[in-house]
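With one protein chain held back, the other chains of the complex are shown just where they sit.
Up next, subunit A:
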Amino acid sequence: MSTFYFIAFLSIFFSILVISAKNPVHSILYLILTFFTFTIHYILMNAQFLAIVNFIVYMGAILVLFLYTLMLINLNKESEPVKPFMVKIAAVFGGGVLAVALVSSLKSLGVSDPVVLKNPELGLVKNLGKVLFNEFLLPFEVSSVLLLSAMVGAVLLATKDPQETKATI
């Protein structure tokens, strides 16, 4: 349990650093560390497959693309957009309202019962695969169609209009 509290503390610590870091590249690096602590959380819950997938997909692929995009952006001080005073006031107000809402929700917070899995080995690849391909086959396949359509859409958006390219040349 103490491991959990230590890792949970690290997760929160790094996620605070993500939003407080001045340099966007630094905040991405903190985000990588945050995701790494999530991986450790999954391992603590004996969900090995989720842990390693989180590691590969989030840390290894998505954040690489984030970093890739940020590296191409000009991050000099001069190019930083200066926000008008009223926008700052509005941001403070909005943040304050959110804080009030969160604090008030703490009042109705009860200590939840910990979920006890029927099978503590559920997170292992073999068991997870059996569950996914027997009980939840339809949602699993439908989500794959969803991902495919998203991919096709992204490709469609990224391809240039053939007539437009002709005009620019």
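Please note the rule applied: a contact is a pair of C-beta atoms (placed from the backbone, for glycine too) under 8 Å apart; a residue touches a chain by one contact, two chains touch by 3 or more; residues count from 1.
Throughout what follows, contacts and distances are computed from a predicted model.
Asks: According to UniProt, what is the chain that's been left out of this complex called? Choose from "NADH-quinone oxidoreductase subunit H", "Amino acid ABC transporter membrane protein 1 (PAAT family)", "Phosphate transport system permease protein" or "Glycoprotein endopeptidase metalloprotease".
Replies: For the chain missing from the view, the UniProt record says "NADH-quinone oxidoreductase subunit H".
Asks: Of the listed residues A:Ile7, A:Leu31 or A:Met59, which contacts the missing chain in the full complex?
Replies: In the complete complex, the chain left out is touched by residue A:Met59.
Asks: So that we can see where the missing chain sits, which residues of subunit A does it touch?
Replies: So the residues of subunit A touching the unseen chain are 25, 29, 32, 48-49, 52-53, 55-56, 59-61, 64-65, 67-68, 71-72, 124-126.
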